[in-house]
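Of the protein chains in this complex, one is absent; all others appear in place.
Then we have subunit A:
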Amino acid sequence: MLHIYCPHCCEYREEEEFHAKGQAHIVRPLDPDACTDQEWGEFMYFRKNPRGIHHELWVHAAGCRKFFNVTRNTQTYEIKEVYKVGEKPTIVAE
């Protein structure tokens, strides 16, 4: 069970209250009609699957229902940092 800090409620809550929403910082192409099939396919379907540091989007589904980002080690499950949408992570994989 992960213990996750919600940056909007400003406290730790049980994982049960949250949903993981996959990889963070995925930018939708500004002009989808101008995308090649490969560009659109990569935006839609291709995701990182790193061993180690990963930036993820989570939502506090049973709480404030806000989305935020989590930097997590996929190998140890350790949460390195939590930051709001629009902010940049301070911890990145080297």
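We take it that contacts are C-beta pairs under 8 Å (C-beta built on N, C-alpha and C of every residue); 3 or more make two chains touch, one makes a residue touch a chain; residues count from 1.
Convention: contacts and distances are computed from a predicted model.
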Per UniProt record, name of the chain withheld from view ["Acyl-CoA dehydrogenase", "ABC transporter", "ATP-binding cassette domain-containing protein" or "Sarcosine oxidase subunit gamma"]: "Sarcosine oxidase subunit gamma"
Sole contact to the chain not displayed, among A:Glu14, A:Glu39 or A:Glu78: A:Glu14
Candidates A:Arg28, A:Arg51 or A:Arg65 - the one touching the absent chain: A:Arg65
On subunit A, residues whose C-beta touches the chain left out of the figure: 8-11, 13-14, 16-17, 62-66
